[in-house]
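My questions all concern the structure below.
Removed from the display is one protein chain of the complex; every other protein chain stays in position.
Chain lettering (A and B) follows the sequence in which the chains are written, and residue indices restart at 1 in each chain.
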Amino acid sequence: MVCLIGIFVVVATYLLLSKNLIRIILGTALLSHAVHLLILTIGEVKKGDVPLLKETPGPYTDALPQALILTAIVISFAVTAFLLVLAYRVYATNKTDNVEKLRGDEYE
Amino acid sequence: MITKWAILLPFFMAILIPILHTRIRKFHLGWVALAVPFILFIALLRFLPQIASGDTISHSWRWIPSYNLTFTTYLDGLSMLFALLITGIGTLVILYSIFYLSKKEALHKFYCYLLLFMTAMLGVVFSDHLIMLYFFWELTSIASFLLIAFWHHRKASRRGAQKSMLITVTGGIIMLMGFLILAHEMDSYSIRTIISTISIENLNRPLYLAMLFVLLGAFTKSAQFPFHIWLPDAMEAPTPVSAYLHSATMVKAGIYIVARFTPIFAYNLSWFWIVSIVGLITLFWGSFNAIKQNDLKALLAFSTVSQLGLIMSLLGMGSVVYATTGEITDVIYTQATFAALFHLVNHSTFKGALFMMVGILDHEVGTRDLRRLGGLITIMPITFSIALIGGFSMAGLPLFNGFLSKEMFFEATLAIQEMNVHSWIVLFPVIAWVASVFTFVYCFILVFKTFFGSADKLPTDRKIHEAPIGMLMSPVILAVSIIFIFFFPNILGKFVIGSAMQSVYPTVQPFEQMTPTIAAWHGFNTALFMTIGVIVFGIILYLSWPKWNRIYNRLPEKWTLNYLYNQLLEEAEIVGKFVTDLYMTGSVRHYLMYIYVFFIFIVGGYFIQSHIFAIDLEDQAPVEWFEILLMFVMAGAAIFLLFAKSRLTAVVSNGVLGLGVAMLFVVFRAPDLALTQLVVESVTTVLFLLSFAYLPEWSKEQKSKATKSMNLLISLTAGALVMAISFTVLNYSEFKTISGFFENAYELAGGANIVNTILGDFRAFDTMLEVVVLLVAGLGVYTLIKFRARKGQKKYED
Partner (left out) sequence: MNNLVVMPMLIPLCVAVILIFFRTYIKLQKIGVLLAMLLLIVTNIFLLVTVKEQGIQTLYFGGWEAPFGITFVADSFAMLLVLTASIVALCCFLYAFSTLTEDYAKNFAYPLMLFMIAGVNGSFLTGDLFNLFVCFEVMLLASYVLITLGGGKERLRESLKYVIINIFASWLFLVGLAMIYGTLGTLNMAHLAERVHQIHQGPVLTTVALIFLIVFALKAGLFLFYWLPGSYRVPETAIAALFGALLTKVGIYALFRTFTLIFTVQENITHTLIGILACATIILGSFGAIGYRDLRQIVGYNVVIGVGFVLLGLYANQTEALEGAIYYFMHDFIVKALLFLMIGTMIYITGRIRFDEIKGLIHHFPLFGWLFFLMMLSLAGIPPFSGFIGKMLLGVGLVDEGMYITLLLGFLSSIVVLYSLLRVFLKSIFGESMASHQMKKRIPFSMMLAMMLLMICTIGLGVGAEVAAPFVKDAAHVLTNPSVYIQAVLYPEGG
């Protein structure tokens, strides 16, 4: 499980360091997946039951990380959506989706 | 009280003048300003007898008592001496300025700055609190800056102002550091408390550092070598400013510091060496350079540098007793200090007069250039007399007060031979003598080149005549005082300087014994012979001037301090840009790389070297086969994502990953999460696809092998690090989590789904905020698409 997270991080980082905007955004998406899984893993997975009081008897698995992850998912989603639109606008104005070409006039 | 008003009165007037100046059009603003120093001078004289007898007056006002910042003032002999100088010369200078500056100038600004300066300077000499002293010290730098840049449309004025500000403020800040260290070591901010508690046993490294810092501050302000370069450029200021600040008062602030702090720091023998040697070098260098100047004001500037060096070296020589014996056993060794203070006053008189004289020339003749001036003695006899008196006094000739202090200077350099500190001390009189010869030469140049010789090259655009009486008043008063002091030196000596000695040597009682009887004739002693030698050699050098002036061309431009300073500033800008451009490339890839590498090094480095990696696979829950399959699929999808050739495949892979994550959520007992993940993942995929309509298809990225391997390396280490830390954390079971509390969700919150109750009740605030985040993101999407600012606004956008 942790290994899976590790692989995600590796791939995500590699993507993040690439030149193409879409790849970068995909990298961020993957990073989010990784960290969501991480939070879950840390909370002592599968030790207990699903945290529904009426449905299952105890002992329950840790519910707090789940709540945290939910919040994190929503926030990441909001950011990703914004980032995608921003990428589109950057492309529309700067006519490139290559990050290296987006350095800025002074530096060229 | 007197001290409080002495500081407050000029300050209030400084504020009032710019506010009220439009109502006072009829007469010159200077008359209003004149009242301030004049009143103060008279007021101070009232207290003179009291101070002269050794008494002191003190007053305090609390500013920030929580941090012991109080305005404590302390009027003793030393501060009285300086205060009289500040107010006395101030009166004369303002009087002079009334006739020098026409009403067309921005007089309200001029007098505002000048009075601000006066406030600051008085604050410096009255302050007993170290931090307050610093406060007024910086205020003098600021006022000086404003005055130098008074004609700020001139480039040279701006440059001179910048140079003076940078050098003196830097010195000030370093001095502040010294003060903080001193206060810390001695546990007090009050100068007199420190003086009374410090002794030779207190020497330690921090105090040594404090000493160096304080000296640095003093040297920058008093234009000692190598910080003297700001003074000649400060001559861009109007002449009254040069006469006041840059010869009589502000530059003497450093001297004040050295004198005031002698009983604190002089226990270090280094104090003696540093102060004396810097003083002597300055003395020599200043006088040497003064000779070659063509601009009279520059000549006087270098001369001031040199004379300040003289006073500084005297203070140094007078301080040696602290280090060698720790107690002042014989009064003779304090006489150097007496000479310093005496020369301080004398210098103010003759330098002030000379500056005013040059100002008269500038005003009446229209030039200060020695190559054009000449033969003015017939046209301007009074001005000539002033020049003669001032110049000869500076050269140290008898009948003028400069002679008396110069003699005392020579005597001090001879007396110090007996202190037995080092064999090189024999150089002191030598340097003193050589420098005095040079001093003699430039004084003669000043007097004779200007007023004798041919009048051919004088500017012809105006009729040259003697200056109006108004302008002559002040310098004449100074000239008279020069002669007066020669004949009656002991009035000055006993009343003013005597009690000042007590400030420098508080342990010598009664202090009157340190006041010598100054007399013009001491018999045929070495000092007299030295003076005669100066006159003889001086005349020879002056007459042979064309023969040896080529020595000045020996030193190439590149090695002058001025040049180095300019280069430093220019280089700083280039270096700054170069260094910053090195790493600020504008490429977000690079930035991310820096951050990743930093993360790996710091966190990874620490993690590895503390050997805490721990992995414990036993305590895990049983793993089912479909879970392993799921994980393999996901890992595969992730790696596939990396190599995806088209965007579509990449997005599909991402979708697969998202779904996989949702499945994992189910496996890990988090049904709500799975549901949310499914929804979010679907929408995200749709968004990706939508954006593809507007973004180009991608191609295989062109990256060099080096970049690729670097990226790979960073990625692998990052992933490994996260993994390693995760394993370790998993293994860490010191604490029970707080989620036990939430298991009572039904009783507490009325809900059976614990996760929901957490989101909706226990931690509802988070949920509310995450909704806000969504809202803001929505606004963002809207504005990004809809809002393009009209062209008009963006002047700097393309």
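Here is the rule we go by: contacts are C-beta pairs under 8 Å (C-beta built on N, C-alpha and C of every residue); 3 or more make two chains touch, one makes a residue touch a chain.
Since the model is a prediction, treat every value here as computed from it, not as a measurement.
Student: Out of B:His21, B:His59, B:Arg158 or B:Lys449, which touches the unshown chain?
Tutor: B:Arg158
Student: In the whole complex, not just what's shown, which of B:Thr526, B:Ser682, B:Ser709 or B:Thr737 touches the removed chain?
Tutor: B:Thr737
Student: Give the residue, chosen from B:Leu16, B:Leu45 or B:Leu166, that touches the chain omitted from the document.
Tutor: Final answer for the missing-chain contact: B:Leu166.
Student: Using the touch rule from the top, list residues of subunit A that touch the missing partner.
Tutor: Residues 16, 21, 24, 28, 31-32, 35, 38-39, 42-43, 64-65, 68, 71-72, 75, 78-79, 82-83, 86-87, 89-90, 93-94, 102, 104-105 of subunit A touch the chain that is not shown.
Student: Footprint of the hidden chain on subunit B, which residues?
Tutor: Given the touch definition above, subunit B has residues 63-67, 131, 134-135, 138, 142, 149, 152-153, 155, 158, 161-162, 165-166, 169-170, 173-174, 176-177, 180-181, 183-184, 206, 209, 572-581, 583-584, 586, 588, 590-592, 594-595, 598-599, 602-603, 606-607, 610-612, 722, 725-726, 728-730, 732, 734-739, 741-742, 761-766, 769-770, 772-773, 775-777, 779-780, 782-784, 786-790, 793-798 touching the missing chain.
The rule is simple: only the chains that are shown with their structure count from here on.
Student: When the centre of a chain is set as the mean of its C-alpha atoms, what distance in Å lies between subunit A and subunit B?
Tutor: Subunit A and subunit B have C-alpha centres separated by 50 Å.
Student: Which of the residues in subunit A come into contact with subunit B in the complex?
Tutor: Interface residues on the subunit A side: 1-11, 13-23, 25-26, 29-30, 33-34, 36-38, 40-43, 45-55, 58, 60-64, 66-67, 69-71, 73-75, 77-82, 84-89, 91-92, 97, 99-100, 102-104, 106-107.
Student: Taking the complex as given, what residues does subunit B use to touch subunit A?
Tutor: 581, 585-589, 592-593, 596, 621, 631, 634-635, 638-639, 641-642, 647, 650-651, 654, 657-658, 661, 664-665, 667-673, 676-677, 680, 683-684, 687-688, 690-692, 694-696, 698, 701, 703, 711-712, 714-716, 718-720, 722-723, 726-727, 729-730, 737-739, 742-743, 745-746, 752-755, 758-759, 763, 766-767, 770, 773-774, 776-777, 780-781, 784-785
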